[in-house]
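Written below as structure tokens is the structure these notes are about.
Our next item is chain A:
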Amino acid sequence: MFSELFSSLESLLILALILTPIISGLLVTFLKRKKIIEAVTVFSSFLILIEGLVLINSILEYKTISVFNGIFYVDSLSGIIIITISLVGFLSSLYSVNYMGRQYDKLIIDESKLVRYYQGFNMFLFTMLLVPISNNMGIMWIAIEATTLVSVLLIMLYVKQSSIEASWKYLLIATVGLSLALFGTIFFYYVNTIDDPLGGDASGMNWTNLVENASGFDPNLVKLAFIFIIVGFGTKAGLAPMHTWLPDAHSEAPSPISALLSGVLLNCAFYGILRFHIITSNSIGSHFSNTLLIILGIVSIGIAAASIYFQKDLKRMLAFSSVEHMGIISVAIGFGSVIGIFGALLHIINHAVVKSLLFFASGSISQKYGTKLISDTRGIIQTMPITGFVFLIGGLAIIGMPPFNIFMSEFLILSSGFESENFVPSMLVILFLVIIFAGFGKHLLRMVFGSPIQSMKKEDLGILSIIPMLVLVAIIFVMGAYVPEPLQTLIEDSSQILLSGDIHN
Partner candidate 1 sequence: MDELSFTGIIFGISQVLLLVSLSPLIVGIMRKTKAKSQKRIGSPIIQPYFDIIKLLRKDEVISEQSSWIFRCTPWINFVTAVSVAFFIPVSLIYSPFGVVGDILLVVGLFGLGKFFTILAGLDVASSFGGLGSSREIMFSALVEPALFITIFVIAIFYGGTNISTIVSSANEISFLAAPGVLFALIAFFIILMAETGKLPFDNQSTHLELTMIHEATILEYSGKSLALIEWSQAIKQIILLTLFVNIFIPWGIADSFSWSQIGFGVLLVIVKIISLGILIAFIEIRIAKWRLFRVVDLIAISIASSMIGVIFFFI
Partner candidate 2 sequence: MLESLYLVYAIFGFFSLGAISSLFTRGKKQHVYFAYIPAAIGSFLAIVLSLIVFTSEDIHITLGYQQIFDFEIFIDGVASFFILIIGLVSFAVSIYSLSYSKKFDDKKNNSNLGMLFNLFIISMMLVITSNNVFFFLIFWELMSLTSFFLVIYEHENENNLKSGLTYLVMTHLGTAFILTSFLFMYAQSGSFSFDSFRDIGIIPDYVRDIAFILAFIGFGTKAGIVPLHIWLPKAYASAPSNVSALMSAASLNIAIYGIVRYLFDFNSIDDSSHYLWWGLAIIVIGSISALVGVLYALVERDIKRILAYSSIENVGIIFIGLGLSVVFASFNLTSLSVLAFVASMFHTLNHAIFKGLLFMTAGSIHYSTHTKNIEDLGGLIKKMPWTGLMFLIGTIAIIGLPPLNGFISEWLTLQSLLSVFQIPSTILQVSIAFASLVLALTMGLAAATFVRLFGISFLSKSRTLKAADAIEVPRFMLAGKAILASSCIVLGILHFIGINLIVTAFNLPYTPLSPFEPLSIIGEDGKSFASLMMPTVLIILFSVFVSIFVLVKIMGGKTSIKKYNTWDCGFGSLSERTQYTATSLAEPLSRIFAIFYKPKNEIIRYFYSEQNQYLKKSINVKFSTRNIFEEFYDLLISISLSVLNKIRKIQTGKVNVYILYIVIALLSLLLAAGSGIIG
């Protein structure tokens, strides 16, 4: 194994990657001063970003890295998830300073709540980072379940009826779903270790091991297991009709957390599906899992379209648009041609960027206007010019307007649909996209333009709320027609992994 040779540096990196949030969480717990904990969190998440980028760099170098005799395994696919986590994590920590600071000044939350928030923030980052780097599917499942618990804590931050309701639904539905996923995982473990029922050897649950032996699995059990997996992780990834918790949770969380939930956590859950998708394809060919992915994806996009059109609440609308985009990604994976998978992985990143931008903006907007209702929000471009501008850009990007990044990935996805001759699904997707365009566009333009209902003074909400959004807008513009070469190679490698589940290339 060549990975041993480099295990020195890479193992350190990975260790640092998961230790940084833990340590900063502990620091936050001990020194409870507002300014300090903010600084600590921002710094640590910046550190995570740096480590993530360095790790990506070495992934680009050695394709696959497996350390601590295969407990941690990282390849390009995990790299993509790590990028989104670290980037959005950093920016939303930056944004939290402003947002939670405001809540604090308005006496909506006290100091202890603030401490709890930052603890939760760090733990959330930790659990999410654990997902892509763990090789053992059981550990991955535990990590995903843990993200649920931590994010429920974060949603429970406010003692409001709506937030209690949202967190209860979230906890219940996500846990039920994930238990299904665990069913599937155990099934896979069973079919893997069916020949030698060696109790207690964890390696039978390692993804690498599973992929190795996939060809020998019993087809029926694999199908059964994958159905459990896709329904289970699909619940967490917000695929319809298991998405029902998502709008509640995402709209009730504090905006920086909503950004993390929508932009990153969904991808983590979907990452689980992807891993098992690879195993299934290696075992019984990709047709079965592709069909499932396409069906669930189409349903998600359709339901999201219907719900967006009539939406009254800004953040709920954004949440439903997350459902839509997860649907698009899963359809794209289901199409299963090269450019489609390329587009899907690109779309994961693009959606993370745009959606977090939108949630940041919506946070500032709802703080300024004191409401999340679309009907009461008018003329943002007049009351807060910069926020209004970025909100407009983000909105146009999310409904797939060129020259912004999402258009490119959606274009790739649709063309792959036609290339793989899934004409009907592709046309359905296009139809739903048009409906979503109409609905979302209507709300967006009504909010951004027009004249505000009550007169309010014309200013944005502080530099720290602006900077993250501007960064994201810059990314949106740049990636509209240009994908940096390293990212391209990363995505190409991971689509290679997805297409032909070989892990040694």
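For anyone wondering why these and not others, all candidates are chains of the complex that A comes from, given by their letters.
Quick notes
We adopt the following convention: a residue touches a chain if its C-beta (ideal position, glycine included) is under 8 Å from a C-beta of that chain, and two chains touch if they have at least 3 such contacts; residues count from 1.
Bear in mind that the values here come from a model prediction, so they are computed numbers and not experimental data.
Touching chain A in this complex, out of the candidates 1 or 2, is candidate 2.
Residues of chain A that touch candidate 2 in their complex: 168-169, 172-173, 176-177, 180, 223-224, 227-228, 230-231, 235, 241-242, 244-245, 247, 284, 287-288, 291-292, 295, 302-303, 305-307, 309-310, 339, 342, 396, 401-403, 407-408, 411-412, 414-415, 417-419, 421, 426-427, 430-431, 433-435, 437-438, 441-442, 445-446, 449-451, 480-483, 485, 488.
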